[in-house]
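Only a single protein chain was left out; the remaining protein chains are all shown in position.
Each chain gets a letter, A and B, in the order it is written, and its residues are counted from 1.
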Amino acid sequence: MEQTVAELAQWLKGRVEGDGQLTLSSFAGIEEAVAGQLTFLANPAYEEFIYTTSASAVLVSDEFVASRPTPKTTALLRVGNPYEAMALLMAKFGSEGGADDDSGESASMVHPSAFVDESAQVGKNVRIGPLAVVEAGVVIGDGTKLGSGVVIAKRCVIGKDCILQAGAIVGADGFGFAPADGGYTKVPQLGNVVIGDRCEVGAGTTIDRATLGSTVLGEGVKLDNLIQVGHNVTIGDHTVIAAQTGIAGSAKVGTHCMIGGQVGIGGHIKVADRTKIAAKSGVSASILESGQIVQGNPAIPIRKHQRIQLAVRKLEAELASLHLRIDAVSPEAEATNLTNN
Amino acid sequence: MEQTVAELAQWLKGRVEGDGQLTLSSFAGIEEAVAGQLTFLANPAYEEFIYTTSASAVLVSDEFVASRPTPKTTALLRVGNPYEAMALLMAKFGSEGGADDDSGESASMVHPSAFVDESAQVGKNVRIGPLAVVEAGVVIGDGTKLGSGVVIAKRCVIGKDCILQAGAIVGADGFGFAPADGGYTKVPQLGNVVIGDRCEVGAGTTIDRATLGSTVLGEGVKLDNLIQVGHNVTIGDHTVIAAQTGIAGSAKVGTHCMIGGQVGIGGHIKVADRTKIAAKSGVSASILESGQIVQGNPAIPIRKHQRIQLAVRKLEAELASLHLRIDAVSPEAEATNLTNN
Partner (left out) sequence: MEQTVAELAQWLKGRVEGDGQLTLSSFAGIEEAVAGQLTFLANPAYEEFIYTTSASAVLVSDEFVASRPTPKTTALLRVGNPYEAMALLMAKFGSEGGADDDSGESASMVHPSAFVDESAQVGKNVRIGPLAVVEAGVVIGDGTKLGSGVVIAKRCVIGKDCILQAGAIVGADGFGFAPADGGYTKVPQLGNVVIGDRCEVGAGTTIDRATLGSTVLGEGVKLDNLIQVGHNVTIGDHTVIAAQTGIAGSAKVGTHCMIGGQVGIGGHIKVADRTKIAAKSGVSASILESGQIVQGNPAIPIRKHQRIQLAVRKLEAELASLHLRIDAVSPEAEATNLTNN
């Protein structure tokens, strides 16, 4: 882009403090930004950088109050939500796109190295990346993008304007076995996966097909990388889930939930709408009241969880103050098991 | 299928309560089943649906006692194990298969887009999906199916009648490094992976080759998605492991174990036969007595673990009742880190 601070302010309906005539040609993070670049401040942990930045402009919130002077060579551009504003500008003016960008040499619509079964129904403006696989009977909505090596297995349905990052696997068999003769018999997985419009599925994430019926992602669901979604799971609209979380079979997750990384949700569990689940929590009982924040394994309301953690530390401190000897075990615990045979 | 309830009862050696002449044409879960469909009740959590279902028949166990009347339009078909019976019927009569089904457009034996090294030995009735890779010296037994994008690295051996779901990776190098000069030297990984007959490996699951010798899966082992199996691990016959569990190098897991999701098992650990490990547990010491159920991190017998959890809650309640002020930290804990720069 080649835009002045004032021009961007007008486009964003924001307000300039400082020199609106400075020209911005690219974007950068606040730690690295130099003259000619636009950056933003959304997370208070990064506030220190605004006092030393060489950026020509910084997007800040309307409420931001500088605790000391900011550089004279840096204009502040005040908006309601600097992070969202940055996202909008990057989408509009970003000169080079990311992994899902259409520009560049490899942006053919269906890459010649991909395999798309002839019975698949592929919508308009769909992009299918190198070495992706679209199996028989799959339906892909308009505007959806499949990254390199994505697999969509038989009869799964992907909505419009979705993005599936590289290596995502949709529609592998669910994990169903019935005990038989001292071993297990496979339960056929006859269903499929149905993904709503405007979903994003992260790299290496796996979403299993239903035993019967469908595993369902609602509209606008955002899944990070290496997430496991079991058979017959339902995830409600606009729920976002961070990396490496696992959701066991037949669980029902509500709408507008925010789920941290490495969370586990048990089979058949229900999670109410607008639940927030802290990273690494284990949800082993249904959460029926909406809007709660939970943490721990088993996950409980976060304040309760934190009070319990504090009580335990108090206990340890008290025992220590009584000079009770507690011998720690395996002090040099081999954290990593990297080097042994 | 087009079968009457009575015909299925005869085939299953089950017993009909209600109208045996109803015709069943397809399968469905108990929440969605309608007239003409067969469903089943195995998990008591779903009992309520049997009183309102429109299904024409429900497989129930011999012991099932209805707490109120079931619909007159629904026959009950009593069998020893309704889940296993459903699995058998779905395998026999399921009109459309899942991800591993042979029917359909993409069911060539070795998909033309797959790469199979000419030195690989591939058995009879093997199916290799689109864009799968079978490297040099690999041996694949009769009747085994490799999903889309599966990778079998050099010299690995896969038994008969196995199913490897899309994106499974067998035989990548184990993680072995020796400290040297302030960094690390790679320990060559010269071994392979040997997988027994009738195993299933989930989507995106990785099984590393041995440093020397073999990483071994016994017969009938079932691995869910995104599991990590380190170098030189041994997993005994008929052990089943849920998604995202990790087993570090040289661990030996016994036969007939049931391991939950997101479990971690440390390097060189032994796990006795028929051990059950609750989800999210961390096994950092060998479990030598067979048949135990363990939970927690470190994993201990489940009743002990639960007593400890209760003791801690009691402690917190007691402190709370003394009106001790415990200030909770970071109350609105950012569960997900989704939106910051």
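Throughout what follows, a contact is a pair of C-beta atoms (placed from the backbone, for glycine too) under 8 Å apart; a residue touches a chain by one contact, two chains touch by 3 or more.
If you're wondering where the values come from, they're calculated on a predicted model, not measured in any experiment.
Enquirer: Of the residues listed, A:60, A:172 or A:248, which one is in contact with the missing chain?
Expert: Checking each option in A:60, A:172 or A:248, the one touching the absent chain turns out to be A:248.
Enquirer: Hey, which of B:8, B:24, B:42 or B:319 is the one touching the hidden chain?
Expert: Residue touching the absent chain, from the options given: B:42.
Enquirer: Could I get the residues of subunit B that touch the absent chain, sorted low to high?
Expert: Touching the chain left out of view, subunit B contributes residues 29-30, 40-43, 45-46, 83, 86, 115, 117-119, 131, 133, 135-137, 149, 151, 153-155, 167, 169, 171-180, 182-191, 204, 206, 208-213, 226, 228, 230, 232, 240, 242, 244, 246, 248, 258-262, 264, 266, 268, 276-279, 282, 284, 293, 295, 297, 302-304, 306-308, 310-312, 314-315, 334, 337-341.
Enquirer: Tell me where the left-out chain touches subunit A, residue by residue.
Expert: 27-29, 32, 43, 45, 81, 83-84, 86-88, 90-91, 94, 96-101, 104-106, 111, 113, 129-131, 147-149, 163, 165-167, 175-179, 198, 200, 202-204, 211, 219-220, 222, 224-226, 237-238, 240, 242-244, 248-250, 256, 261-262, 266-268, 279-280, 312-313, 315-316, 319-320, 326-333, 335-341
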